[in-house]
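Note sheet for the following structure.
Note that one protein chain is taken out, while the other chains of the complex remain in position.
Right, chain A next:
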Amino acid sequence: MAHTQEQILEGLAEIVNEIAGIPTEEVKLDKSFTDDLDVDSLSMVEVVVAAEERFEVKIPDEDVKNLKTVGDAADYILKHQA
């Protein structure tokens, strides 16, 4: 079953909270993973793997570099989910 953008944002917020300790309410679509959410390049790999599992989507390594903000990731997942 496809997830809505709202559900994806909620899921990403929980993942970022688990990995970087940022409160879920601060994880918003316009936030940058690196600059705003304390997710460095290594932790970004964890975010991606957790998102793949949760939303049943494949995010190839070459696409990860384009996911600068939470909105970028949400859009990608929305478009590519099964």
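To be clear about the criterion, a contact is a pair of C-beta atoms (placed from the backbone, for glycine too) under 8 Å apart; a residue touches a chain by one contact, two chains touch by 3 or more; residues count from 1.
In the analysis below, contacts and distances are computed from a predicted model.
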One chain of this complex is not shown here; going by its UniProt record, which of these names is it: "Peptide/nickel transport system permease protein", "NADH-quinone oxidoreductase subunit H", "3-oxoacyl-[acyl-carrier-protein] synthase 2" or "Cytochrome c oxidase, cbb3-type subunit II"? "3-oxoacyl-[acyl-carrier-protein] synthase 2"
Residue of A:7, A:24, A:43 or A:81 touching the missing chain in the full complex: A:43
For chain A, enumerate the residues touching the unshown chain of the complex. 18-21, 38, 42-43, 45-46, 49, 52
